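One chain of protein is taken out of this complex; the other chains stay put.
Chain naming follows the written order as A, B and C, and within any one chain the residues start at number 1.
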Amino acid sequence: MTATLDGEVRPVPRGRALRRFLANRMAVVGLVVLALLVLFSVVGPLVHPTDQVHTNLAEANQPPSAAHLLGTDSVGYDVLGRLMQGGQISLLVGLSAGVLATLIGTLWGATAGYVGGWVDAVMMRVVDAGIAIPAIFLLLVVSAITRPTLPLLILVIGLVSWLVPARLVRAESVSLKTREYVLAVRAGGGTHRRAVLRHIVPNTIGTVVVNATFQVADAILLVAYMSFLGMGVQPPATDWGAMLSSGVGLVYSGAWWLIFPAGLAIVAVVCAFNFIGDGLRDMLDVKGKRA
Amino acid sequence: MTTVSATADESTAALEVDDLHVTFTTDEGDVPAVRGVRLAVARGRVLALVGESGSGKSVTAMSVLGLLPRNARTSGRVSVGGTDVVGLTGEDLRRVRGARVGMVFQEPATALNPSMTVGAQVAEALRNHGTAKDVAAARAVELLTEVGIPDAAARAGRYPHEFSGGQRQRVVIAIAIACEPEVIIADEPTTALDVTVQAEILDLLRRLVQERGAALFLITHNMGVVADIADDVAVMYQGRVVEQGPVQQVLTAPSDDYTARLLAAVPELPRLADEPAAADEVAPADGDALRLEGVCVDYGRGRRAFRAVTDVDLVVGAREIVGVVGESGSGKSTLARAAVGLVPIAAGSASVLGSALTGHGRRARLLRARIGIVFQDPAGSLDPRMTVGESVAEPFRMHPDAAGRPNRAERRTRVTALLDAVRLPGGTLDRYPHELSGGQRQRVALARALALRPGLLIADEPTSALDVSVQQQVLDVLREVHTEFGFGCLFISHDLAVVHEIADRVAVMRGGVIVEHGSADRVLGAPREPYSRALVAAAPSLDPVEQRRRRELRLTAL
Amino acid sequence: ACGSGGDESGGDGSVVNYALPANATPNWILPIGVPGTLATHNISIYKSLWPSLVAFNGSTGEVALDEAASVAESIRWSGDGTQVTLALKAMSWSDGQPVTSRDVEFWFNLIKAGKDGWASYAEGKMPDNVTAVETPDPSTVVLTLDQAYNQQWFTSTQLTLITPLPHHAWAKTSDDGAVGDGDRDPAQARQIFDYLVAEAEDLASYETNPLWDVVSGPFTAAEYAANGQVKLVRNQSYDGTDPARADEVNLLPFTSADAEVNAVRAKSVDYGYISSSALAQEQQYTGLGYRVEPWTGWSVTYMPYNFHHPQMGAVFSQLYVRQALQHAVDQVGISDVVWHGAADPGYGPVPQEPASDYLSEVQANNPYPFDLAAATQLFTAHGWTPGPDGVLACTNPGSGPDQCGEGVAAGTRMELTFLVQSGSQETDNQFAEIQSALQQVGVGVYLEQAPLNQVLSRTVPCEAGDPECTWQLSYFGTAGSWYFGAYPTGERIFGTGGTANFGSYSNPEADALLSAAVLSNEQGTMAQYSALLAQDLPVMWLPNPVYQVSVIAEGLTGTTQDPGANFYPQRWGWES
Partner (left out) sequence: MTTTTMNPLLRFVLRRTGQAVLVVLLVTVVVFLLLQALPGGPARGVLGQTATPEQIAAFNAANGFDQPLPQQYLAFLGRLLSGDLGDSFVMNQPVADAIAQRLPKTLLLTGLSLVVALAVALPLGVRQAARRGSGFDYSATTFAVVLYSTPSFFLGLILIVVLSQWLGWFPALAPQGRTVLGVLAEPRALVLPVLTGALVAVATFSRYARSSTIDSLAEDYVRTARAKGTPEAAVLRRHVLRNSLTPVVAMLGYQIPVIFGGALVVEQLYNYPGMGLLFWSSAQAGDFPVLLGCVLVIAIATVIGSLLADLLQAAIDPRTRGGLQ
């Protein structure tokens, strides 16, 4: 009787999930775009070396030309080169802070929802309190008492943004923990850790992935807001968010090269992450019926 | 049995399936689930489809209403009352669904919307086809009463998770028959039901067929049910119909080899004795695997509180198999859950393998490692995001010490061996639960429960979705493992024959209390309590003569 | 109101809509400011309701006595310079009562009793320097001073503080209290002062409180909402020399400069502002029917050195260091490129725009022009050599002429932290440029950015041991670091112990000049002072940004922009 299905079902090679990911064409496009952006930011400066340390007021505010493909900004930096340099920071901060926030938030929320009772109450009230203290204010204080460094920046952004995923995941966790497969783990003597990490968290993946992509976008933009408060990256370094927010003031001035390249880069990276997220979701989502 | 002409004109077939092929595209390639099935049911007749678990019965049924998942490719012809439904889409298809063809799904646990009251879900079936809102609501309560939900008016406002497995199944049946469709497709409609309710449901379905001239397409693995209700039988094996014909002929003189094997595997209850036998208390031998004393379980709190189990004493010996039978909703599953601490015990005490099962500490976990559990609903108890292999291997990873710290390869070997033991092919290892048939999932759950050679096995309907031949094999495995390692087992089933076959002792539950218990032979052969007698009498027999006797007995007993 | 307005201003709409600065909401109506209420929009509004006795401002293009706006007809000094006699114009309050010398005396009585609650009070200045106030007749006030002062200074900074208040309506201590001469008793005067301040603290009641209806100015406040919306309408009984030209002036609050620009582009304001970066696109606004006029402030902009900083204080005390740093600031480039021309280079303590007698040649000619080579040269000549990372370090300590200087330890690195106000693109760019230039000289610069309020809170005069003495250089000048009164003395910012001398700069020579500028009438003191500080660099001089870049609807006249950043709504009107 074993033969019945043996003929029909070949043993699965590893990388089944990978294939499922690759089957999502948009996800692959996203991955390629992301790779290109990383290349652009990391390898780009080698191909297109520009002085991103010294200002050059004599060459400021130039529209695109052969010498400066994307023109220069208001202190004379080459915008293309600046885009590359800003990309390094934006990508790094966006990714790391997004991952950090998602990790903390997911674990926190899953645990709270799973354990329930007063532990849940305490953990979620902490989240409430965290949400109630507006991030702007925290940033203001942090910026007043520290000197921003890149790791600190990532940490701070991660720490102000884990609250949302925590809430989201907790909501799902509360309903997932009543599923029989979670009961089965508990009844079988599985640790709480296993129930949370292996059963609850993976089943919130759809929400988590969506949120993670938002976190990346948020982190990139938050750096821009933080520069406004004086907690951004230390000049002459820059990031896409800061480039965009400084360019926005020029919207009526026709200096499109100071607005749109940075804006497009942000949109591109967030879109790429989103489609990658969808792909990841497909990869981990076994039930979804793919067309 | 049936007064309607047994030789209805072929052309008036209410449901006709012709050369149906269904192939699933999966990551590992194509799975041909149905290969050229040809079937027909006329109005007023009952066609029973039996066959091996995973042979394509459910897939065939679902293709009628175009409900297969998107990775299925279908070809062939399916017509309902002359209309070809395979090509239908949109509004045309919708008008057939529910109104002309009613469908009862195999797994009732997941078939109901968890966030909608049961009454609303029944009423929706009516409203979809033009019934006014309040009329539909009133009719929904009637339907729920009809399928035997007690206190239907009040319970219509409850949510599915507040119902027992059997009750949910009845809700699904109520939905299917709501619009009095011309064709009723019932996929294992009575698996989760105890025999008394099963009999009532069969009566209900029979009435629908007889009085309203509906055609019933019944998928079941219960040969007793087939004998009881079917006019014609089709036998499926590996995606093909291997034999088809009138019930008498197929059951008594099977022409196909597989059919013969299938029939041979049907367990039979002993003839019901006319007089109850004297009580016999067999004391369990060496120590006990499970001891329940005065256990009470409540659901809800305050005014909504509901006592599901009342003052139950039950002992399962260390090497003993104790069967629990009884009415659907009588608290069997609740008792099992209470035994392993999944629901809190309101009063009384429970001890497992000699110690109380409390907390989540290391000691409790080690104790739990020695408990195997098969939940009633296999679909719900498997993590949808884990492959079968991962699910079955999970106990090894949860209790590496108890499992002897197997590495990856060892785990895989052992999982393969376990799957083999429950007669699942090795290829199942890398599939996800939703890619399996109901019976296959159930066996996965059993394999997982046996993974660590438990000292106590709680098996809640472990074979309800299996065809008798596989069931036979699985029971054999269970017995083998039992004799080899000797564990105590709480075996919950509504299939009295199966219980009789495997259990040493049997407890009969009703309304949350154990009404009778004693040796399997005595309780199932010569029960003392009227309820037990009615229960045993309700169990269908393969033998049409015996079956008639039982039905009469049951009617007098009630 | 429309009927009577037409004759003065002509044109159809005798209404002018004026955009207040972003996030500035008028919230103080009483012409006696208490601390925290001295924003120029508050002052401008109450001055149009209650004009000062003496107005001295730049509303005519140069900073001078504004006779039209003054309540005083004439100012006469006694020979020894210790007595001033002021004659009042024949004017009346809006309720018909005449404006008299008693109203001036009333002001003195209140201020003397409540000076510690008065925001403009500084010890030894008004009213301490007035020993007697006499009112020989209703239209004459004689002030006796404690000593002779520089008359220019006294007129422009002290007399301007005096505002005739409606004694007949305000000299009471409760809403329905009796009006009397209680103010002549200091204790009662204090009660009246407190009562008026308390009434003014109830912003929600401004529109209904009858106190504020008695005005002497060209306008009355028809609306004064808590959200900052103020509507001034012509005071129908005004009989002074500075009547309102428009019937109605709306002062519109804005939440941000962006929102304001949107309103400008929608032509819903007649007098607004744009960002300096928009100067490059001036024609966009002229196309909309506006003139674009940068509003230069009577101010200087700078970054104080903290001479008491525990490590760097000694370094900053070296003049050559300050000279080198100043050489690295490309003021012309920054003004033109970064500020798009909306800033003027500033080389010393006296505002350079508009030109005045106070400005010295030395300052005007910039003693330390942008010259990186000179900067480098100054460092190398004083024992600083670049380390492996390019940052200069003191390798030749000592106080000799070619050594680092007194107190500068060997190995001290030329690494500076600038505490800089955040939130302005121009400021960011300016410091990017300065950082880049200094880096080429071998000076490492760390830019620590924080909101203005933070910067101000942290920039305090301190002693080396104090915990708050951590700042080195501090910038709070996005809108100009310091606005002067009409007479630009800097005793408060550069005088030893001055309240706003954040960096604790101390130079006896400068102190002497500063006190002379206040006390003597000798010509040229201010210019001397200007030359001295332009050379001694008490702070790092930086380009002085304009107050705002105004856009003014074509046809709106009377909009000469006062460098003191006050506005005069009564002068605004439409060309016929």
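One rule holds in what follows: contacts are C-beta pairs under 8 Å (C-beta built on N, C-alpha and C of every residue); 3 or more make two chains touch, one makes a residue touch a chain.
It should be emphasised that the depicted structure is a prediction, and the values quoted were computed from it without experimental measurement.
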{"item": "Visible contact partners (per top-of-document touch definition) of the missing chain", "value": "A, B, C"}
{"item": "Residue of C:His340, C:Arg458 or C:Arg571 in touch with the missing chain, whole complex considered", "value": "C:Arg458"}
{"item": "Chain not shown: contacting residue from A:Pro49, A:Pro63, A:Pro134 or A:Pro151", "value": "A:Pro134"}
{"item": "Residue of A:Leu37, A:Leu57, A:Val209 or A:Met283 touching the missing chain in the full complex", "value": "A:Val209"}
{"item": "Hidden-chain contact residue, picked from the options A:Leu57, A:Leu100 or A:Val164", "value": "A:Val164"}
{"item": "Touching residue (missing chain; options A:Asp73, A:Asp239 or A:Asp278)", "value": "A:Asp278"}
{"item": "Hidden partner chain, residues of chain A it touches", "value": "26, 116, 120-121, 124-125, 127-129, 131-138, 140-141, 144-145, 163-164, 167-168, 170-172, 174-175, 178, 206-207, 209-211, 213-214, 217, 220-221, 224, 241, 244-245, 248, 251-252, 259, 263, 266-267, 269-271, 274-275, 278, 281, 285, 287-291"}
{"item": "Hidden partner interface residues of chain C, rising order", "value": "23, 25, 27-28, 35-38, 116, 119, 121-123, 200-201, 203-204, 225-229, 253-256, 258-260, 262-263, 265-266, 268, 451-454, 456-460, 468, 476, 481-482, 492, 499-500"}
{"item": "Touch list for chain B against the chain that is not drawn", "value": "62, 65, 67, 90-91, 94-99, 102-103, 105, 107, 110-116, 121, 124-125, 128-129, 159, 161, 172, 175-176, 178-179, 301-303, 379, 434"}
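Quick note on the criterion: only the chains that are shown with their structure count from here on.
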{"item": "Distance from the mean Cα position of chain C to that of chain A, given in whole angstrom", "value": "46"}
{"item": "Whole-Å gap between the CA centroids of chain B and chain C", "value": "87"}
{"item": "Sequence positions of chain A contacting 2 or more other chains", "value": "none"}
{"item": "Chain B residues within the chain A interface of the complex", "value": "26-32, 52, 54, 69-71, 109, 161, 238, 340-342, 360, 364-369, 371-373, 375, 377, 380-387, 394-395, 397-399, 420, 423, 425-432, 434, 448"}
{"item": "In the complex, chain A residues that touch chain B", "value": "1-6, 8-12, 16, 19-20, 178-181, 183-192, 194, 198-199, 202-203, 205, 284-287, 289-291"}
{"item": "Chain C-facing residues of chain A, complex", "value": "53-55, 57-58, 60-61, 74-76, 140, 143-144, 147, 227-232, 234-236, 246, 249-250, 252-254"}
